[in-house]
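Encoded as structure tokens, here's the structure I'll be asking about.
A single protein chain has been omitted; all remaining protein chains appear in their positions.
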Amino acid sequence: MTVKQEKQFSSARIAIELVDVKKSFGNQQVLSGVNLQVEEGTTTVIVGASGQGKSVILKHMLGLMKPDAGQIKVFGQDVASASRRQLKEIRKDFGVLFQNVALFDSMTIYDNVALPLRERTEAGEEEIRANVEEKLNMMDLHGVHEKFPAQISGGMQKRVGLARALVLDPKIVFFDEPTTGLDVLKSNEIYRLFHDTQARLRYTAVIVSHDVPKIFKLSDRVALLAEGVIQSSISPEEFQRSDNPLIRHFVETTMGPIYSSEKEETAPL
Amino acid sequence: MFSFFEKIGDHGLYYLEQAGRMGLFLLACVWRMVTPPYKLFPAVRQIHFIGARSIFVILFTGGFTGMVLALQGYYTLRKFGSEGLLGAAVALSLIRELGPVLAALMVVGRAGSAITAEIGIMRNSEQIDALECMAIDPCRYLMVPKFIAGIVSLPLLTAVFDMVGILGGYLVGVMMLGVNGGTYFQGMYSSVDWNDIEMGLVKSLVFGLLIVWIATAKGYFLHWERSGGFGAEGVSRTTTSAVVLASVTVLVWDYLLSAIML
Partner (left out) sequence: MKRLNVEVAVGIFMVVGFLCFAWLSVRLGDVGLFAADTYSVEARFDSISGLKVGALVEISGVHVGKVVSIRLDQEDYYQAVVGMEITEGIALQEDSIASVRTSGIIGDKFIKISPGGMDELIEDGGEIEETESAISLEELVSKYIFEKD
């Protein structure tokens, strides 16, 4: 009994915790007290209408922005008040796939993926080559090593970005709009790769996306950001059945009336 | 009336903030430059870009500057019957002023603008954020090699500029206008001394630091630019303002250093 409890406890370790995070730009309050918990090994999707500050939350988690108030704990350590050195340590567990991929456009694909290994580890070229090859193969990228980012398609760039994010086997991977600008086939490909790699590498994933409802299939938790706060962090099924008017509104506007509850369908128009 | 003062205050605060930010950035970069780990190859690549590939432009500008100095100097000195001072005049003006300043301005135009654009685009396309998130220090990874390259390249480019300028002056003064070749060099040997060379060296070192500092800082803080640092236009605007600021700074510091060292 106790053993089981302990196991449950350890599997439910909190990877990221946001406590009452506030941020405003000028007079505009973007985040007015965000609370969120991300359990280790799970996939959390942050959804919300455009301009609600989804990317701002992500940048806070990455330590690229400092909150006006509140705490952002990564494995218990506060990112907001961390020194540069501490921040560097925390970020060693991070992998990030940026919205516009942010590949280094003056480097070849190979060098892009190898960069974290070269700069952060003491690995020799042989070891680096083996690791990079493995990750690129994982992403079904063949024969592009010596090409530059501008010479390959958007979908391939995303895959290279994912390979680079995963090359150091991070504990937490952040995805900022991983499928924007891709057609259905290519975004399905990205989702498949995400699914495969997470199954293999068992990382915690935080995804900012508005590719609803497709993204729900991949996620354990859905968090809606609206009016400056996280409205909920619940499973996708619960999310779609929720009574919260903001969630209902979001579900209806993004997924159409097909997902609405019967009660509303029968309501007079 | 009130809004007028408000505007002044607003601008003043903005520029003060910008200056402070750039100052801290400089300190951060210089600190990382002198602390390990040291990496040689990135610096070599930047020296290639800032220094080696500027050599042709330096050869041309240096040669023609020396030639025009000899031409102008000859007609002025002839009025006093002292063509013998031509070599000294050419060498002194090149070594003390024109060499460091013109070489610096050429580097601003060639490499400075490119550095600002490069860093600015990296900032715009989140590449700098990406570096930070990979726990790679952008200052150490991107800026330090450029700082080293600037400080190493500029004195060498200046020396090449001086040398070519003196030869250009020889070409025009001695071979075309008929000044005695021995006099040309003898006047130079006797009038130039180590203080002059030292002044040129100090100037070029300082200019190297200033150029790279302004070029990198402008690109790095692109997103803080008041005129809006976004998109291709933001990059181009910031690059222009970096070139202007770097050129003006070079000339201002040229005056300051001359005033201090003379």
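Each chain carries a letter (A and B) given by its place in the written order, and its residues are counted from 1.
As a convention for this text, a contact is a pair of C-beta atoms (placed from the backbone, for glycine too) under 8 Å apart; a residue touches a chain by one contact, two chains touch by 3 or more.
A quick note: this is a predicted structure, and the numbers were derived from the prediction, not measured.
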Contacts of the hidden chain among displayed chains: B
Among B:29, B:156, B:174 or B:243, the residue in touch with the chain that has been omitted: B:156
Option from B:69, B:91 or B:246 whose C-beta touches the chain left out: B:91
Residues belonging to chain B that touch the chain removed from view: 41, 44-45, 47-48, 51-53, 55, 80-82, 85, 91, 95, 152-153, 155-157, 159-160, 162-163, 188-194, 196-198, 201
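Note that in this section only the chains that are shown with their structure count from here on.
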Chain A - residues contacting chain B, complex: 59, 62-64, 88-89, 91-92, 94, 96, 98-100, 102-106, 115-116, 119-120, 168, 174
List of chain B residues in touch with chain A within their complex: 118, 121-122, 125-127, 129-130, 132-137, 141
